[in-house]
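Apart from one protein chain that is not included, each protein chain of the complex appears where it belongs.
Moving on to chain A:
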Amino acid sequence: MEFSELIKTATVERVLLSCAGLPAVKGTLCITSHHLLLSSCPGGDAQPGAVELWLLIRNVDAVEKRLAGSSGTITLRCKDLKVLQLEIPGMEECLNIASSIEALSSVDSVMMMYPFFYRPQSLKLEEGWHLFPLEQYFQQIASQTSQWRLSDVNRDFTTCPTYPPAVIVPAAVDDDTLRKAARFRQGGRFPVLSYYHPKNGTVSPPPCPAPRPLSRHRQPSGEGGSKPPNLWGSPGARRLSLPTLHHPAGDAPQPPSAPPAPLHPCYSPSGGVPQAGHPFHLRCARSAYSHARLKQEAPLFLLFLDCVWQLSRQFPFSLEFGERLLLTLFDNAYASAYGTFLCNNVKERRVGREESTHSLWAWLNQPGEKKKYLNPLYSHNALVIWPSVEPQSIQLWQGLFFRWIRSSQYLDEAWAEIQQLVEGN
């Protein structure tokens, strides 16, 4: 298939773009293989156009068209919850544009997706894919306990097609037992280690049994109080911890991952959720606006991000990152220039993701970029955090759900003010 077959009309002049909260602009609409562009010419036709819209077509969740006389209006409802309107002169153009967007946004072949075409100059292709291999995490656990071992029982994906090739399992269980256990579990998803909580004297036991507490793991720390010995071995590994995770039930209600300490893959879905085989492709193919109502579509990753946001509100000093990172992860899980969230599991990703796409983590880890996502109030917190789950404590995540309908100017200003105060200190 060629993209050109899907693009019925490539450019239309005098299209009016409107979007809640912004003044409408008129310009030339252009469809490329992966993007929808609108450039205006504020200084007349002779002036170079200003790009008013640069939308990844994969982001489009639903296309609605309304014809009136000789022109038509297309409403684009995006997966990031943005809603755009295009007023297009010419009925045929309108229909063509609508069907082109529909076709391009529904392309299902992984290799056709934008990450395989995106080549930013500041990044190298191989960067960011192996920031934190499971083997390294296992070494850390092994330095504290001999109760766990690294198994390659799944090296050829035969034991469990949706698991990664290497997994951490109890040392007492041999590979043969794992294979048998896998046959007794849906999808072959046998129990494996998700998170190892290091022993120490200061973390209180949870007030209620929590099989997989949302916990900020203890970090090695030399200063203050009664801290445990440096359990992680290397002093450089301050933010390490979360191993890949696995849920025994085939279709976990939510990716069981600890709150990510961002910009580090082991706290982030790159090392966590995607490796563990959360089926991103199935869950995030469409979103809330889609009429398709795909059976496998569900906002599980968003629910997880929302939980993290609730934590960040209740513990404003304990997460290293701010809301912006959560928004970026949300956006990228649904439509991305990076290969990080492509496909459903490690096996599927062997289509050449690491060779032919860029990693989102590599992008986020660039010093200039990283700074934007940090929480200025962050302070290392060695303790497990226990949030309140009373209804009064749970709030609507306005930063996400109102992002496109309400200006966040005053809240952004407050954030900048906080940053300034803390940096001034």
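Everything that follows uses one rule, which is that contacts are C-beta pairs under 8 Å (C-beta built on N, C-alpha and C of every residue); 3 or more make two chains touch, one makes a residue touch a chain; residues count from 1.
Here is the rule we use: contacts and distances are computed from a predicted model.
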Listed names "Mitochondrial inner membrane protease subunit", "Thioredoxin reductase 1, cytoplasmic", "Small ribosomal subunit protein uS5" or "Myotubularin-related protein 7", with the criterion being the UniProt name of the chain not displayed: "Myotubularin-related protein 7"
Which listed residue (A:Ser105, A:Ser318 or A:Thr357) would be found touching the missing chain in the intact complex? A:Ser318
Which of A:Ala10, A:Leu67, A:Met111 or A:Ala414 touches the missing chain? It is A:Ala414
Residues of chain A (touch criterion as defined above) contacting the omitted chain: 204, 207, 223-225, 313-318, 377, 379-386, 388, 390-396, 398, 401-402, 405-407, 410-411, 413-414, 417-418, 421-422, 424-425
